[in-house]
Structure formats: structure tokens, C-alpha cells
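A single protein chain has been omitted from the complex, and every remaining protein chain is retained in its original position.
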Amino acid sequence: MGVTIAFWLLAIMCIISALAVVLGRNIFRAALLLALLFFSVAGLYIILNADFLAAVQVLIYVGAVAILVLLAIMLTRDVTAGGALNKFRLPALIFSLLLVMALVYSVLSTPWQISPQAPLETTTAALGEKLFGEGGFILPVEVAAVLLLASALGAIVLVKEKDGKWKSG
Amino acid sequence: MVLRTEPFILNMGPQHPSTHGVFRMRLTLDGEVVVDLEPVFGYLHRSMDKISETRTYQQIIPLTDRCLDYLASMSNNLSYVLAVEKLADIKVPERAEYLRVIMAEMMRISSHLMAVGFMLNDMGAFFTPLMYMFREREKLLDLFEMVSGQRLNYNYMRIGGVSQDVPEEFLPALKRFVQEMPHFIDEYDQLLAENEILLARSKGVGVLPADLAVNSSASGPVLRASGVKWDIRRGDPYSIYDRFAFDIPTGTAGDVYDRYRVRIQEMRESVRILEQAIAQLPGGLHRARVPYLLRPPVGEVYGRIEAPRGELGFYLVSDGSIAPYRLHVRGPSFLNLTALRDMVVGWKVADVVVILGSIDIVMGEVDR
Partner (left out) sequence: MPWNWFDRPLPADWPGGYWWHLLVFAVFIVGLTLTMVMIFIYLERRGVARFQIRPGPNRCGPFGIMQPMADAIKVLFKEDIVPDKADGVLHWLAPVVAFFPALLILAVVPFHNGAALVDLDIGILYVIAVSSISTLGVVMAGWSSNNKYSLIAAIRAIAQTVSYELPMVLSIIGVIVLTGSLSLNDIVARQSVPFIFFQPLGFLIFLIGLMAEMNRSPFDLMEAESEIVAGFHTEYSSMKQALFYLAEYAHAFGGAAIISTLFLGGWKGPILPPLVWLLLKTVLVFAIMFWARATLPRVRIDQFMGFLWKGLLPLALINLFFTAAEVLVWPDGLPLALIPINFVAAGFLIVVWSGLIKFGGGRVAVQ
């Protein structure tokens, strides 16, 4: 009962904040609402007994991603005047509607299997086993990490001039 | 790919905790890096030069207390009375000369204590060094109170001498202070001089090269920290400074750290001068007989001294009346600010306040 109430509260919070992120005019507030969205997703994880994932969600998404987005926004001008009213409004609407339809269709048509097992009490140790244990996922994770690092370095190289100075003008 | 950026303009001051009064710097920033600096001043202008033209020569002395460097009133008094005495050719009694030197050197210690303390405070050392330095400054202020009855604006010097002889409890107290002071200066050194953060914040920061220092007519500790051995007490001796043995501490790099070290060393030298002056102090009159309404002969004169902040000069033009025809002050704080932009550009916002603190300005003197 309590879990159901919590789920609906979090779900409504998620959807409202997500819509506000997209529709709001003030980008700074939109970024803050994005943090709220991440936070409510963390709440959903908690309901699913994925406590480790929830904490990491807050740490990475609220504590790092949202804050870096805010940093980028703070360094720009006309934050309050920006908005969704640009020339890509109609195409964006169409494509997002298509995406929603596809998602809804796939969710409804998938035969979801409900595991008979009780959820793990402590997920952290199990995650550690999966990651570092025998036949763990450490290699794919490392490969993904190296890929992300390479893309970060690429971004730096793109904005850096040949003689080592930062471009500005 | 080119990122289009635009400058970030920050008005530091006139209301700011560490601009030493009502100084305003219009900083153009690139991130935290200062790209340009435009000093704006005049918020404290009280028109000292013009007011002086309507005062008699004696009446100007209290003005020099208030309208100039209020942290070194004795030095302002001294510079002014020296100029007037030069103009009117007045002979000052021996005892008065010694008392003047004692006062000026005490003032230098007191002023340098404030300068170093506030510079460390600007660096973020949350008042602790400042409070330690205030402890000694307090003793000096007590001594000044003994001789003049005032703690900030002393109005002690007179044309032809000093306003009154020192009370008998003054000399023992001064002797005790002179004995204790080297120990306290060591204590300041121990407190922070070799601190890693202080070194990182001050070494190499805000370098003023010697040629630029000379060209921008900087003076005082700012000039000497750049390695120029120029002290008016030695280079153009006034009063009786040629009778004392003292060294002129100089820096090498001309950075914030050197200015800090030079001030600490100068305090030691001032203590040396005080020791000698106390030992040699003669008896006799403390003041020559000078008419109250002094009418100096027609002419002009420039009298200068080595004030704590640098060369403090008074340019006086007399038309033979009881008031100067023109009075101009060469304030060291103002002229030391000339090179501020060259020192600051390229450093961070946090360095701006430290560099400004190391120049040690008093807005009363900058704006006059």
C-alpha cells in the first residue's frame, strides 16, 4: 500500500518535472527541474529495492551531471529568455510523439516476466560480485570508460587551437 | 571550432571588504583571470589642497592628520612642517629633532604592522596575524596618546618643533617597547613567514619589475621590494637621519612576498633607529620660537620625507601672506597605485586583493 502511494507520487513528480524541463522558458530552472527529475528517478529505484543504484543516481546525476549542466548554463547569457519556441518546435513535437508511441507500444507488447524470487536484501555485494567476480562485467565497463574518456579528450581537442591556446573571440 | 565569448565585468568596490576604503576597481575577467583593470577613485575626496589655501600655516597641521594617510599622521605632520621650515628657514632645536625622528619611526612600525596584518587578512588568514599585530600597535598608540593626547590624529608636530615635550613616563615605556619588539617581530615571522600557503599565494605574484617601478614613480617599500635601494632617509637626508646607522632592506623579485619581507625588515631597522635615538636624546627646548601667524618669504619649496608608504612630499608656494598660495601633496599611496594594472593583469580575482594589500594604500591619501 505504502509502496504504491510512493510509486504514484514519484511517477507524477517525474512526469511533471520532465514536462517542465522541456516546456519551461527559463533554462536555469529547467536544469534544476532536471535535477529534481533525477532525484525522483532515484526514489523509483528505492521502491525497486535498488538502493545502491539510487545512491549512485543521486551522486552522479544530481551531484555531478545536473551541476555541470548548471555550470554550462551559468556561463551563458539570456538564460531567462530562452525557450522552446524555436523553429524546430514542430519537428521536435512530431519526433517525440513518434518516440512515445514506439515506447508505449513496445512496453505494452512485451510479455514482461515477473521473477518469483524475493528481491535481494543487499544489492551492493551482489553488484560487486557481478562486476569483479568470476566472469564479471569489469572488461566491458572499462572499455566503456575508456570510450567516454576518449570522447572527453576529443571534445577538449576540438576547442583547443594548435599552439595550445584556447580559442575565444 | 571557435567559442565566442564575451568579457565579464566585475565592479570591485567601492563597497568591498578588502579594497582598503572606498577604492573601486573595474575588473574585466576571463573566468577568474583578470584581463583588464581600471582603477576608479575620488570617492573620498575632501579637497585638502584647496582647503589649505584658506588656513594659516599652523592650522594646516591638523588637516594633514585627517585628510592624508590617517594611519601615519605623525609622518604627514613631519613632512609638512619640514617643508614649512625649509620655506621660512627655521632652525629646530636638537631635542625636537630627536623627538620627531622617534615619532616618525614609531609611526613607521605602527603603519607597517597594519599593512602586513591587513595584507595577510586579504590573503584570508582570518584576522589572527592582524590581531597579533594590533597588540603591538596598541602599545604604540598608547605611547602616542601619552605625548599628544590622541590615538589616531596626533597633531603633535609644530612648525619649529613639537607641540609639547614628552611626559616622563614616556621614555621608560618606549624603552621597554624597543626591547620587546624584536621578539614580537620574530613571532610574526614564525606565525606565517614560511607557511606553504602564504608562499604559494605571494611568491612570484604581482611582480613589479624594477624599471617599471622607477618609471611609474613608485616609492617606499613597493619600490625597494623591486630591488631599488632608494630611501630618502639615506638618499636625501632630512632632519637628523644622517646620524643613525640603519640598513635599507630591499627585495629581489618585486613580488608580494618581497613587499611583505621588506616591511618586516623595515620594522627591525626602525627599532634600531629608535634605540639609537633614545640613547642620544639630548635635553633642551622642544620647540623654537615661531610666530603663530607665520609669514614665510615669497617663494616655493618642496619638502619630502620617507613616510611608511613611500615618498611623502609637500609642495608649498608662499605669496608672503599667512596662508600658502598653493599646497600640493605628493601622496605615495596614490603614486604607488600607478602600476597596479601592470601588476594585476593575468592574475586571479583572489590575487587582486592581495596585490592591492601589498601596495598598502590608504584611501585618505589617494583621494585627499
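Read from first to last, the chains carry the letters A and B; within each, the first residue is number 1.
Simple rule for what comes next: a residue touches a chain if its C-beta (ideal position, glycine included) is under 8 Å from a C-beta of that chain, and two chains touch if they have at least 3 such contacts.
Please read all numbers here as calculations on a predicted model, not as lab measurements.
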Omitted-chain contact residue, chosen from B:58, B:150, B:164 or B:195: B:195
Among A:67, A:100 or A:131, residue touching the chain not depicted: A:67
Interface with the unshown chain - residue positions in chain A: 1-3, 26, 28-29, 32, 35, 46-47, 49, 51-52, 55-56, 58-59, 62-64, 66-68, 70-71, 74-75, 80, 121-124
Residues of chain B in contact with the chain not shown: 8, 10-11, 16-18, 30, 32-35, 120-128, 131-132, 135, 192, 195-201, 203-205, 345-353
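Assume only the chains that are shown with their structure count from here on.
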Mean-CA-position distance for chain B and chain A (Å): 60
